[in-house]
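Take this structure first; my questions come after.
With one protein chain held back, the other chains of the complex are shown just where they sit.
Just so it is clear, A and B label the chains in written order, and each chain counts residues from 1 on its own.
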Amino acid sequence: MSEERNHDNYPSRIDSADDLKVVAEAERKRQQQFKNRVFVCMGTACQSCGSAEVLAALKKAAEAGGDDSSCLVSKGGCQGNCAAAPLVALQPQDRLYQHVKSEDAPSLIKSISDANAISKDLVCDNKAPFFEKQKRVVTEFRGLIDPERVEEYIAVGGFESLMRAVSEMTPEQVIQEMRKSGLRGRGGAGYPTGLKWSTVAKSPGAHRYVICNADEGDPGAFMNRSVLEDYPFRVLEGMIIAAYAVGADHGYVYVRAEYPLAVERVEAALKSIRKIGLLGNNIGGTKFSFDAEVRLGAGAFVCGEETALISSIEGGRGLPRPRPPYPAESGLWGCPTLINNVETYANVPVIIQRGADWYSAIGTEKCKGTKTFALSGRVKNTGLVEVPLGTTLQEVIFDIGGGVPDGHAFKAVQTGGPAGGCIPATLLDTPIDYESLQALGSFMGSGGMIVMDDTSCMVDVAKFFMQFCMSESCGKCVPCRVGTVHLHDMLDRMTKGESSMEELEMMESLCDMVKDTSLCGLGQGAPNPVVSTLKFFRGEYLAHILNHNCPAGVCAPVGEDLRRPACAL
Amino acid sequence: MSLSSVSPISKAVAPPSDDKRWRIVNVTMRRLGYSPAALIETLHAVQKSFGYLDEPAMRYVARSLHVPLSKVYGVATFYSHFRLKPEGLHTCVVCLGTACYIKGSAKLLAAAEQCGRIRAAETTPDGKMSLLTARCVGACGIAPAVVFDGLVLGGLTPEATREKIEAWLK
Partner (left out) sequence: MRACGRGPAEAGMRVVTLTINGHDVSGRDDETVLDVSRAHEIEIPTLCQLDGISAWGGCRLCLVEIEGKPKLQPACTTVVSEDMVILTESAKLKSYRKMIIEMLFTEGNHICSVCVSNGNCELQHMAQSLGVDHVRLPYLYPKREVDATHERFVFDGNRCILCTRCVRVCDEVEGAHTWDIQGRGINSKLITDLGTPWGESTSCTSCGKCVESCPTGALFEKGKGAGEMTKEPQFLSYLAEMKKAKESE
C-alpha cells in the first residue's frame, strides 16, 4: 500500500480494497461537515437554461447563510425531468426544485431550514409517478454525486467492483458473471454481452482492445450523453473491468464531437482515475495494466456502427467493413476488439457488486436489467427515464411521461432512431424489449423514444428519417447511397401530392431491396420508418397519393390540395 | 500515449507559419506518435486553433503524419464537423433532430434563413453569421433547440430565434 499522501491527505494510489475504504471514509467525513447538500444539475439541458449561473448564485447565497443552513453546493447530475430545467436537489431533505433562477438562490438556501421560504411553484413533486415508477440501476445515484470528483464516486462504493475483479476474481470468472447476468448490448443490437466478452477473450492476437461507443447519433437519443456527463467514473470502471476480463491493454472512448461536456468529463475522469492508480500500470496493485484515451468523432452518424467506428479510430473515413470477420475476432488494426455501448459498461460495476442473480431478477425472461430511455416529443414529462425491460410503452409514455399535452391525441411513438419504426396507439401495451419491438417492425435501438400526436404527419415523419439516412450515408455501397435518395424523393413527391400507386409499389419493393442488400445497419435500417408507417398508417399515404391531402395538416393545411402550395405574396 | 507505432521523423517538417497556435497542433501530433491514426485528432486541433482547415494546414498535417494528401482531403470532407472555409463571427446551429423536428425546429430554421437571408451551411456576405444545422445536439428534453455561439438554448420560437439573429447582424 502506497504511503504517499497528497495535500488532501488521501492516498495517491489505490493498491488494495483497504486503500479504497480509507478514501471513502475520508470523503464521507468531509461531507459530514456540511449538514446539507445542494446539487445543481450541470447537464447540457439544464446548462442551456442557465444552471451555471444558478450554481454560482447558490454558492454565494450559501456563504451568506447562517449555521442552520450550512450546506455544500456542488455540481450534480441529471434528475431526469429536463422539461423542468434548471433542476436543483436538496439532501438530506430529499427535495427537488424546478425552473430555478439565480434570483431564487437566497430563498432556496433559506428553505433548508424553512420549507416555506421558497415559492411553491419551484417545488417539484419528486414522489410523482415520473419518479416513483422508474427503477434506477444505471442512474441509481440520481445525480446526487459531483461528477467531477472521484472521491465522491468512491464514497458511494465506486471502484469496489474493479478492485474485487482484479484482486479476487479471474478474468474467466468475471466473464462468467457477465454471462449469468443476461446483460445484452445496450447500443441497440442486444447482443449478449458476456458472450461477446468471451469471444474477444478467446480470439488469438498479440493485443486486444476495448472501445466504448459513445457516438450516440440517433436524433432524439441523449441517454448516453447524460450517463457520460453524470457518471463518467462508473462507465470507465465498467470499461476497465471489461479490459481485465478480455485481456486488453489499451482502450478508446469514442465520443461524438457534438458532446463537448461529455468529452470534458471523460477526459477529466481518466486523469483522476490514472492519478489514483486504477488506470495505467499495475492497476490496484496487481499485474494488470490497461490505459485508455478519448477519441473524438467528427459528425458522422455512420460512425456509431462498430466497423465504421474502427475505421475512424484508425484515422480514416468512417466506412463500415463487411462482417464477418466481426470486431471480436478482427477489429482495430486487425486485433480482437471489444466494442460496447456506454450504458452496457455502466451496468458492469453493479453486476459485479450485487451479483448476476440480483441483476437477472430484473426484467424479463430474455431481456434482463433496466434500460434508460430518452423520452421526448409531444409528451408532458420529457427527459431521461430508466425502467426495467418489459415495462410497456403505455406505462412509460402515460404513467411516467404524463401523456400527450394540450389536449392532443396520441398517435405514435417512434423508437430506435432512424432504423426504428413507429408504433401506434393500438399497440401501446407492447412490452419494451428487444424481441417484442422487432416483431412489430421497430427496434429498441439505443433508447430514443419520440412521442407524436395528431399534429404529426406520418408520411412527413418517414421523409424526415429518410432525409437523415440519405445525408448520413457513407456512400460505400450502391443500395444505400442511391437507394435512400430515391426513397427520399418518392416520399417527397408524396408529401407534395405528386405521386401515384405505381410509385408506392415501386417504393415498397425498393425498401425490401435496400434492406436486404445494404452493407451495414444504416442502409439496412433506413427503410424501417417507411415500412412501419406504411404498415400502421397506410391510410395517410393513400390520402396523400389519391386524395392529394394531408390529414394531419402538415404537408399542407387540412383540406387544402397538396399540389397547390400556399402563395407566398 | 497510444499504442500506435511511432513513425520516425528524420527531417522535421516546418508548419505553414510562425503562428503560435501551431504549437497546439504539434503537441497533439507528438502525443499520438505522429501516427497516421492521429489524423482526425490533429484536424480537430487545427480547426479548434484556426477555425477551419485550409490547404497549407492540410498539406502540413499530411506531411507530418505521412498520410497521402487525398486521404487527408477525403477525411476532412467526410465528416460534417470539419470546415474548409472560415466561419462567420457568430454561429447559429439549428437542431434538426427528431424531437426538435417534431416540436417545430424546421420553422426555426426557416426564420433564421429568412432573417439572415442565407440558406443553411452558408455564411452571410458580411461574415457576421454562419447558419448551420445539426442532426442532434442531445438536448431533446428541451426541444426545439438552437445553439448560438456554442450556447444551447431550448424551447425556442421563430420570433425568439429571429430576435437573437437580428441582434448579431445589427
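We take it that a contact is a pair of C-beta atoms (placed from the backbone, for glycine too) under 8 Å apart; a residue touches a chain by one contact, two chains touch by 3 or more.
Since this is a predicted model, take the numbers as computed values, not measurements.
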Among A:Val123, A:Met506, A:Val531 or A:Val554, the residue in touch with the chain that has been omitted: A:Met506
Selected residue (touches chain absent from view) among A:Val23, A:Ala300 or A:Leu384: A:Ala300
Candidate in contact with the missing chain, chosen from A:Ser198, A:Ser330 or A:Gln414: A:Ser330
Residue among A:Pro232, A:Gly483 or A:Gly497 touching the omitted chain: A:Gly483
Residue of B:Lys71, B:Lys107, B:Lys128 or B:Arg162 touching the missing chain in the full complex: B:Lys71
Chain not shown, touching residues in chain A: 204-207, 300, 302, 314, 317, 321-322, 324, 330, 333-336, 470-479, 481-486, 489, 506, 510, 513, 516-519
Absent-chain interface as seen on chain B, which is shown: 3-5, 35-37, 55, 58-59, 68-74, 77-78
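By our rule, only the chains that are shown with their structure count from here on.
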Interchain centroid distance [CA atoms averaged], chain A/chain B, Å: 24
Contact set on chain A toward chain B in their complex: 44-45, 47-49, 81-83, 85, 207, 216-222, 225, 249-250, 257-259, 293, 295-301, 312-318, 374, 376-378, 382-384, 414, 417, 448, 450, 452, 456, 464-465, 468, 472, 474
Contacting residues of chain B [partner chain A, same complex]: 2-3, 35-41, 43-44, 67, 71, 74-75, 78-82, 96-103, 134-143, 145, 151-154
